[in-house]
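With one protein chain held back, the other chains of the complex are shown just where they sit.
On to subunit A.
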Amino acid sequence: MNLIEFPLLDQTSSNSVISTTLNDLSNWSRLSSLWPLLYGTSCCFIEFASLIGSRFDFDRYGLVPRSSPRQADLILTAGTVTMKMAPSLVRLYEQMPEPKYVIAMGACTITGGMFSTDSYSTVRGVDKLIPVDVYLPGCPPKPEAVIDALTKLRKKISREIVEDRTLSQNKKRCFTTSHKLYVRRSTHTGTYEQELLYQSPSTLDISSETFLKSKSPVPSYKLVN
């Protein structure tokens, strides 16, 4: 039923035999060790957790659940993503190393599901935040359906061409163009108190100001950090 035209196939692939086999080898190694991030926010994670167990053992596919996003290749967004959870999800996604894949699991993460009409806090579809490779409907989907989505993702990975991977990931975003995330210093470092303390002696008499300057050549906020 789901006959999909792969857009990556239309693009120019390399003609050399050696490079294509290397490409296939890298794709094969990548698809047979997809390590998912152990991420779940609500009821879909129960179905996802039953995959880890012995009945629907997903270690057969080389999926070892990782608790750190730095070691994960795949994130199954299991469960409703609220607007409060959304920055954390984007952060987790950005922390994952580069060949990374997303499966939107459940109706809540595809379109918002039953919260799509009148909720004030649900993100309507996780593809507004991060690029999604495979959409897996169900509320929640069966564990077998999750394995089916994984096989479809493996099929997608096996047909990838190395140069086009980053391009295709940027194209998939539905409504937003691209997240230009830049790391900001956290506001809760406590340095603002230090700055207040540092500014207050300037309003006082000059002698203490000069005393502070002579005592500490390094500014006090640098000492804190």
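Odds and ends about this structure:
Here is the rule we use: contacts are C-beta pairs under 8 Å (C-beta built on N, C-alpha and C of every residue); 3 or more make two chains touch, one makes a residue touch a chain; residues count from 1.
In this text, contacts and distances are computed from a predicted model.
According to its UniProt record, the chain left out of view corresponds to "NAD(P)H-quinone oxidoreductase subunit I, chloroplastic" among "UDP-N-acetylglucosamine transferase subunit ALG14", "DNA-directed RNA polymerases I and III subunit RPAC1", "Trm112p-domain-containing protein" or "NAD(P)H-quinone oxidoreductase subunit I, chloroplastic".
Of the candidate positions A:40, A:62, A:99 or A:138, contact with the unshown chain belongs to A:138. For subunit A, the residues touching the absent chain in the complete assembly are 1-2, 4, 54-57, 60, 103-104, 107, 110-114, 116-117, 125, 127, 132-139, 141-142, 144-145, 147-149, 151-152, 156.
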